[in-house]
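Just passing along the structure, written as structure tokens.
Heads up, one of the protein chains got dropped from this complex, but the rest are sitting where they should.
Up next is chain A:
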Amino acid sequence: MPAAFAVLVGAQLLGEMLRLLLHLPLPGPVIGMFILTIGLLFSYGRWARKREDKPSALENMSTSLIENMGLLFIPAGVGIVTEWTVLRRDWLPILLGLLVSTALGLVVTALIMHRVTQRASR
């Protein structure tokens, strides 16, 4: 468990350092995610792959973090109380912008993915 957590935090730290050094426009954790993905692909069996059908410590840790990501959103989400004045003043563009762009993104992504994969399997 400590080793798995160290891998995640270490990759994040590496991402932050790269961001500062190279002035990258990407957030540190995203850079860390890609560093770790590349690292896992190169060191296959060692961390990510299941060993004797048992998930590795890193896989267990990642699964529980991802499954409970909802919990991690709550502190930032409660921050909506600080934006109350903006929300009340501009509720219409915010609400419609949110609903329209989310629904369009969902439909466009799913329809294209569905069409392309169907054509490929035919």
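Please note the rule applied: a residue touches a chain if its C-beta (ideal position, glycine included) is under 8 Å from a C-beta of that chain, and two chains touch if they have at least 3 such contacts; residues count from 1.
The rule we apply is simple: contacts and distances are computed from a predicted model.
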Omitted chain, identified by the protein name its UniProt record gives, among "Membrane protein", "ATP synthase subunit b", "Alpha-ketoacid dehydrogenase subunit beta" or "DsrE family protein": "Membrane protein"
Chain not shown, touching residues in chain A: 5, 8-9, 11-12, 15, 25-30, 32-37, 40-41, 48-49, 58-59, 61-63, 65-67, 69-83, 86-87, 90, 92-94, 96-118, 120
